[in-house]
Every structure is written in structure tokens, then in C-alpha cells.
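Note that one protein chain is taken out, while the other chains of the complex remain in position.
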Amino acid sequence: MGVVVENIQRTDASVVDRLAQLGVATVHEAQGRKGLLANYMRPVYRGTRTAGTAVTVSVAPGDNWMIHVAVEQCRAGDIMVVAPTSPCDDGYFGDLLATAFMARGIRALVIDAGVRDVGEITEMGFPIWSKCISAQGTVKETLGDVNMPIVCAGQYVEPGDVVLADDDGVVVVRRAEAAGVLEKALAREAKEASSRQRYANGELSLDVNDMRPRLAEKGLMYLSSSDGDTE
Amino acid sequence: MGVVVENIQRTDASVVDRLAQLGVATVHEAQGRKGLLANYMRPVYRGTRTAGTAVTVSVAPGDNWMIHVAVEQCRAGDIMVVAPTSPCDDGYFGDLLATAFMARGIRALVIDAGVRDVGEITEMGFPIWSKCISAQGTVKETLGDVNMPIVCAGQYVEPGDVVLADDDGVVVVRRAEAAGVLEKALAREAKEASSRQRYANGELSLDVNDMRPRLAEKGLMYLSSSDGDTE
Amino acid sequence: MGVVVENIQRTDASVVDRLAQLGVATVHEAQGRKGLLANYMRPVYRGTRTAGTAVTVSVAPGDNWMIHVAVEQCRAGDIMVVAPTSPCDDGYFGDLLATAFMARGIRALVIDAGVRDVGEITEMGFPIWSKCISAQGTVKETLGDVNMPIVCAGQYVEPGDVVLADDDGVVVVRRAEAAGVLEKALAREAKEASSRQRYANGELSLDVNDMRPRLAEKGLMYLSSSDGDTE
Amino acid sequence: MGVVVENIQRTDASVVDRLAQLGVATVHEAQGRKGLLANYMRPVYRGTRTAGTAVTVSVAPGDNWMIHVAVEQCRAGDIMVVAPTSPCDDGYFGDLLATAFMARGIRALVIDAGVRDVGEITEMGFPIWSKCISAQGTVKETLGDVNMPIVCAGQYVEPGDVVLADDDGVVVVRRAEAAGVLEKALAREAKEASSRQRYANGELSLDVNDMRPRLAEKGLMYLSSSDGDTE
Amino acid sequence: MGVVVENIQRTDASVVDRLAQLGVATVHEAQGRKGLLANYMRPVYRGTRTAGTAVTVSVAPGDNWMIHVAVEQCRAGDIMVVAPTSPCDDGYFGDLLATAFMARGIRALVIDAGVRDVGEITEMGFPIWSKCISAQGTVKETLGDVNMPIVCAGQYVEPGDVVLADDDGVVVVRRAEAAGVLEKALAREAKEASSRQRYANGELSLDVNDMRPRLAEKGLMYLSSSDGDTE
Partner (left out) sequence: MGVVVENIQRTDASVVDRLAQLGVATVHEAQGRKGLLANYMRPVYRGTRTAGTAVTVSVAPGDNWMIHVAVEQCRAGDIMVVAPTSPCDDGYFGDLLATAFMARGIRALVIDAGVRDVGEITEMGFPIWSKCISAQGTVKETLGDVNMPIVCAGQYVEPGDVVLADDDGVVVVRRAEAAGVLEKALAREAKEASSRQRYANGELSLDVNDMRPRLAEKGLMYLSSSDGDTE
């Protein structure tokens, strides 16, 4: 503990910015249903979709010192991803840090812990996905790491990976896989647009996706209700 | 497992539609404080009150196949009620299914599991009460049942029962009891309107409901504070 | 059980009203990071900040009788603080009681249990911080206490203490300490305003708060990434 | 609320007693993976397997009155199954009631709430599956129902159904299905005995159950590790 | 924060030692169903009942420094009661501290956090009631308080109060009330012995406690089952 890695390699910005226009669910599917952070990671306020390159931070429970250290390692387009070394709900981040983050062009905070001053931060429009909201203060006593790989809310995150977040939650895309995932996600989105039109016209997904033969093969039975049957 | 019951009997639509104008708390009280689903069942977005007839669906964990099967069994005015056979937080339902549900006139989804694409679904205005929000994808491999009785979020639900939901949660009313419950709920609402007026005028519920004698009988004591007593 | 203490001493109203303009996080810090209720205490709707003097109520699980008794003990500027004698999620409070509370000038409800009719209450604009939302009804059978010290959501609260709540949660300030805490909180707020300006200008908190020497003393190391190091 | 149904029909005792010799997991599988109570239902002490006929009890939160009422409805070979009308962790049952239960030949208690005096009850050897252990006392003020269908820990239970419990948890078997389930469970047990022997001899389940072709069909790939691949 | 109060007043040892022979449930009832710590406070191993005088300790999350400070304030017959200033599951206490505690005659540890080395501690026979078991290490950086009043697992505890713990959990008895509670608890125990004998003889609690008239008054109805009634 106590290491700051500088000059990390980041995913190409053009890939990140195009991923930012896709949904978390779409990208999660496109990369084989992996990379999703635990669903307790919720936006402080609804309605934002963003993506950025991860600057990873490991912090002690109840101690936000390394967030201050990590700001210097961020540049415009980054998202800071913070995980405590043991579970903690304290409020590691408030409106002062949000001011500093916005000044530096940091796009969002993803933190497996609590945040505070959420009224002010909502007005400022700085996006946060966190485990909870808590006014509980933290100390500055114990070192942690910046830009070392971490596990955040159940997912392994390496510095420079893409982090994408919206109202559905947060997904991480490996740096080396980002371009390929983007391609697959765009293809998926196109296919979904076509299905959406058919569903809007009243077609059943049973037919659009030709599910009936396999359901029959598995043994699905259709019965007609009599009053006694269902009570 | 693997049974779809067709042509279920539904609660009379006129009863359902009149129940839909009453609150969940009122109807829950009117039927003797029963039928309430667990309070972790929350609306994806606030501000909707709706009621419909239950089409019940039992699904395997991480497998949304039977939701596709169940759409065909729904008609306008229904609410689909989904429960996994063991607890699961995955995102069983997204904006494509929401499109199909709206095309068919399904009024809402009640699901003891996760949903996704909630940003899009909020814009579309399709009401959902769910255990959580999660982008986690599901498979289509294992059969379940449609229109067999289920337990959803702690309540037993039979196909055709009334499901009523608002910002307070979700309550189920048995088909055979719906007309009687409606009557009692309307009576309760009328009585509450009268009490509300008296409370607004500054009367105490202690007096409006004549609670003082029974409190005294139970032994309630009034003491006057001295500084030392309360510290 | 079964005691109502009347004529409690309350914190001076001018102190309460000035505390009401400060944030929960600021006041919590100003009094030495104490007094914060558990973070599961959330506002029923966002965007309100209020403070008042505590009227404390101890209730049996599933029994809201003593809330009715306690209204009479409240006056304008109070906040009712309710804790069940064992954990309970039932809906102890609805729109009728909210009407009575508003008529009496009670500023808010803080309850370590559930509330209901939240759609109506949101429209009425009565502020509540609660453990959950639940339509589950309660009985009126068992006595409890009014204006005896209680533990609510992990914090000890005495009648007459200041309770301050906003989107970050709820904090309690002892009556005897309120004036001193107000002073410290105002000083803290002034200092934060100055830091906020420097952060907005792009200065790092590392420099604004002179953290670098102590970080070095603790042994923080800066390394430069090579591709292999971080993968 | 407030109904006691007497003279319920019970599953045939010889079926119950033979089910009692089989494991919960085996019976759960034999009836198509249904009927399992939530896994938070744990034995107060390990090492007991029992089955009996359900006497169902619905109780108010924090109120154990109906358990006293229900004892009279039990006979030797029954298991009392208790569910609160809203979630509650209080200690509804202690060593005095355990004494009464044992005197009457009640085989076990299954309760979706808390119990107390567990040291004494462990010495007495009365089996309990509960949600938790809690010394919290309860009142006797509110009526509930005896021998009406209930949902207990997520499962629908009718009076007279078979309840089977061991260190794995609790499963319910419908009265009308019990004989058939017993037959299937015995067959399953016989088959498992044969597999167990082959596994003990070092055979792989991949081969015993001929899984390889279907795995290949699904696309499973085998790769050989190089050092770089796995780091 | 950062205060150690020396020379606290303790409950009289003879009262404590007689309370130690009674159960937690009995004493909790005898003092009016109050004082019970949250039921997640469980013994590290079963089978111990003990009581002692509280030495209270407030610790920072992830920081066990003040436990080391507090040992010096303990004497034979004390129980150390530890609460973190915000929720924390870390392992604050292990076999080295257990050795020190036993050398000093401390009777038990009650901690609203985690402990470790539980295998060794079980062999040593040092009793602990904790929120969880966790090997997670802690730091020694931040001050807390010793022998100031705290809230531990939802109960207010003052130094010198009696803490009583067994397999049912932990209860606190105020110093000023201990003698009176002891008397009531002994009376309750005597009464329970008499009831136990009657239950063992097959009498019903309905009769032993004369519950039938009040049940009838509340409206309890007895119906006889027909097959159709219960399905």
C-alpha cells in the first residue's frame, strides 16, 4: 500500500466517447454479459449517461486521503473509481471535491462507499454512482494506492479501462477489448432498433425470435383453465 | 414446470378500474391488512397508480424465457406478475419488452427481480414495480409456468386476481373478494375525508377518535419534565 | 413504558433556525463527527433542509398509537422523532397524520420505520426521513413513551435536542451544545467557501491543504507505469 | 383475521414418516425443485431431520398470542408453521412454549421470525427452524388465524401439508402430492446411491452422466495455459 | 473525541453476579422489555452465560487503537463494550488481545464490529458477542473515547452499567436500576418454574393464563374445516 502509478495508458478517447452514447445494458451484453458492477451502485441523481477512462483508487475504511492524491493523476475524460479495502459506508466525497473534479474535467465518480452534500452536487451536475449516501466524515491517516488494479463492487478494474455508467448502473470494459466491444455494441443496437419496430407493431417476441419450436422441444404444455384448476 | 394455462378467469374490469382509483394503503386496510407485497418492491419511477388483472409467471433464476411466452397470454388491462423460483436480481426486462407490453395494452409489470433500460422505460412511461434495477442479462434455457399460482415478494397471487400499485407499493386482491373490498375501500375513503378535514382544522386524533379513555385504562401516565428528569 | 413527559425544555429557537440553514454534513463535522443517524434514514422526497426541536416517541412494533398521543405534546418548530422498541418496517404514518402535523406546525417526521401515502404526502410537502416506505397498517394496542430519551437509527436523542435533516440524512445536536456547534459550523462553512473558490480555479487539495509532506513522511511512492506493470 | 379452523385434514402419517427419513434437498428435487422455504430459515441447532403435518399460524408483528391458541389445535406428529403478517424479528417462542409443545407431541417449530431461550431449548432437544434468534419479548393483543393458508418464508403452506426440515433448511410438500413425491424421492435416492459409489471410485460426473457431447455442442473450448495467458 | 474517563462507578458486584445466573430473556422482560442489543450480536461460540460491568469504548472505523487504551481501565469483572463511530465489519480483536483481557480478568467482549482468531479464542474460552467474524486488520491512527456513554448495536450504554449475555444475545441494565431488576427477574423466574411444570403436565397456556375470555371478547372464531374450506 502507498503507491501512485503515473502516466498510465488509457483507452483511446474516440472509442470511449462513442461507447458513452450506448447504454450500459447494451455494452454489457455486447461483451458477453460481463463487467457489470454490483447493482447497489446507483446514481446520486437520475438521467445521466457518461463514459471515461478509469483512474483507480484504493482507500482505507473511513479515510479519503487517497482521493485527494488521485485528483492530480486525473485528466479531462477520466472517471475516478474508488474502492475501500474493507466495506465502508462513510461519506468519502462532498461538494468541495466535486468542485475540484469538475475543474479538472473529471467526468464522474464511481465509489463503492458513501458520498455527501448530494443536494449541492445534484445542483452542480456532477455525476456519481455510489453504494450509498452518508454525511459521515472521514479521516486522512492511512495510505492506499492510485492506479493499481482494484476490485470495485465485485468487478476487477484496471487503470485506463473504460467505465460506462447510466441509470442502469456501471459497466467496465477492458482497455484491450474496448474497440471490439464498441463494434459489437453498435451492431447490437442496430438489431434492437429493428426488433423494437416489430414489437411496436404488435408482433410477439415468440415469433420475431422464432422461439416456439425450442419451447415445444423442451416440453412446454398449454392447458385451458377451468375455474377449479387455478384456485 | 413448463405449463401455460390459457383462458383464465379475470376479475371484472369495472371493479378493477374503480379499485385503480384508490390507494394501495386504503385497499390494504379495507381488506383487513392483508395482501401487501414486500416493501422492497418499489416503482422504477414515482407518480403512477394503476391496477390490472394478474397474469402470473414463474421464471428460473437468470432466465427470462417465460416472460416472452407470457406476453401472448396477456390482454389489455392485465398486469404481469413475475417471480423467480429462487431469489435473483438479474435484469429480466428491458425497453424491447416494454415496447411489446405497451403494444398489447399490458398496464404494468410487477417483478420480484431486476429490470434494466430504466432511463428509456421512464421516458416511455411504462410502469414497473421491481426488487431492483440491474443491467445483468439473462438466458433463455429453462421452462417455467404461466398462470399457475405463485408467491411474489411474500404474497400468494392467483391468475386473474387484482393487482394494485402506487408509490406505496403493491397489493393483491383475490378475484372472489374484489367487489366486496372495493365497497369497503370506498367507505373507508369517505370516512378518511371527514377526518382529514377535522385534522386540518387543528383537532387532535386523540379526540377525533376518542382515544383518551382507553389510554388511561391501559395506564398511560403524564409527568411534567424537570430539567434533571430528561437528561 | 407508558409515560408522557410534558413541558420539556427545548433548544433556543433562534439557534435552531440558524442551524436549519446549514447542511447536515457541515454540522456533523462541526460537532466532531458525531450525532449522525444511520444512513438508511432517507428523505421521502429530495430537496428539503429543515431543523427543529425533538419530541421523542417510543412505539411498539406494528403499533402507532403513541404517535397520536405525541402530537398533543408538539408545538410549532418541533420535529417528531420516532423509534420502535424492536425493528419494524410497517407504515406508521400516512396522509391523515401528516395533515394533523402540518396543522400544528410540526416541521418534519424522523422515523426508524416505514411510512405510507407518500404520493399524497409529497404533494402536501410535508418532510419525512424514514427507514422505508410501506403501506402496511398498524394497530393501537400497546403503550410506549413520549419525551423519554430514545435511540433512533443508532443515535441517542433527548427531547428538546436539535434535529437537522437534508438530502444527506439526519443529525442530532445536544441541546446544551447547540449554540457552540452553531458557531463552529458557521466558521467551517466560511472556511469551505474559501477552499471552494481555490478548487474551482484548478488548485489541488494536495496543495491547498499542504498534504504532500505528510504523505511523503508516511512513505507514499510515485512510480511511472509501463504497460506490463498495470496489466 | 381471528379465525381458528379445527379438524383439518392431514397428510397420511405413514407417508409423512417415510418422508422424514429423506433429505430436504432430495425431496425438493423429487417434486420438481419447488416448495423450499427461504434459506434464512436455519435450525437453532444442527443435526436434526424431521417431518410433520403443518398447523399454520398467522401472527401480528411482535405478538405471539396466536401461538398459544394454536397449541390446542395440534396433535402428535404436527409441526407448527408460523408467519408474521409483516416482517418481524422478535422472539415469539421460548422454553415454556417448548415445554408445552413437547408435552403435546409437536415435532418442531418453523417460524419466519425470532425465538429465544435457545440454550435451554437446545438442551431440551426441541427442533426449531427460524429466521433469527432474539430475546425480544412480544405482547398478546391482536388476533390472527390458525389453520388458514399462509406464506411462510416465501412458500405457500396449507394446513395438513407435509413440512420436512433438516440442516439444509425446510421444504413443504402439498398434501395431495405427498405420496407421489415420496415415491419419486425414494427413486432418486436409489439412483444417487449408485452414482455416489462410482464417484467414490474416481469416475468423473462428466462421464457418469455423459455430459461431454452436449458441452461440445454448446461450444465449450479447451485451451492450454501459457504463463502469460493466465496473468 | 479522545477522552478516557477513569475511576467510573460500577454496579455493585454482588448484584452483577446474581444477574449473571439469569437468562437474557428473563432480565429483558423483568425490566419492561428494554435494553436488548440488536439480534445480529451473536456469540462467537455457544454455551456461555456471563455478566459484568461495562467499560465503554468508541472506536473509529477500521481502527482498534482505543481497545488497547481501554484495557488499562478495566478490572476483574468488567465487560468491554465497543462501538465504531460508523458501521464497520473489520476484525478489531484477536487472540493476542484475548490473552491480555483474560490476564486482567475481563469477563467478555461485546463489540458491534468483527473479531478474528476465533478458532484460537474458542479454545481459550474467552466469550465474545460480535456483529461478525472477519480477519480484516485494523490500524492505530485515530483517537476515540473510553468510558463515555455510547450506543452499541442500538442500545445506549453507560460505563458501569450491567451487561448480561448468553446464547440469546446481550442486554444492558442501568446501574441505578440493577438491584430492582434483579428482584423482578428472580420473581419472574420463580413464576416461570411453576408454569413450566404445568405445561410439562400437558396443560395449555390458554388455560394456565386464562386467555379464553379475552380472546372471545376480541372476536376469535372457531370453524370446523371442510376439505374445500382450506384449499
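When the chains are written out, they are named A, B, C, D and E in that same order, and each has its own residue count from 1.
Note that contacts are C-beta pairs under 8 Å (C-beta built on N, C-alpha and C of every residue); 3 or more make two chains touch, one makes a residue touch a chain.
This structure is a prediction, so every number in the text was calculated from the model and none was measured.
The shown chains contacted by the absent chain are A, B, D, E, with contact judged over the whole complex.
Here one chain is not drawn; of A:Thr85, A:Asn147 or A:Ser205, the residue touching it is A:Thr85.
Check E:Asp78, E:Asp112, E:Glu158 or E:Glu192 against the missing chain and you find that the one touching it is E:Glu158.
Residue-wise, the contact with the chain that is not shown comes from D:Arg42, picked out of D:Arg18, D:Arg42, D:Arg104 or D:Lys184.
One chain is missing from the display, and on chain B it is touched by residues 60-63, 85-90, 134, 136, 139, 141-142. Within the entire complex, the positions of chain A that touch the omitted partner chain are 1, 32-34, 36, 38, 85-87, 149, 151, 154-156.
Remark: the residues of chain D touching the chain excluded from display are 23-25, 28-29, 33, 36, 39, 42, 46-47, 49, 166-169, 171, 192, 195-196, 199-206, 209, 211, 215, 218-225, 227, 229-231.
The rule is short, and it goes like this: only the chains that are shown with their structure count from here on.
Annotation of chain A and chain C: jointly contacted by B, E, touch as defined at the top. Interface comparison, A-E versus A-B: the higher count of C-beta contacts falls to A-B. Averaging Cα coordinates per chain places chain B and chain E 39 Å apart. For chain B, the set of residues that touch two or more other chains comprises 33, 36, 149.
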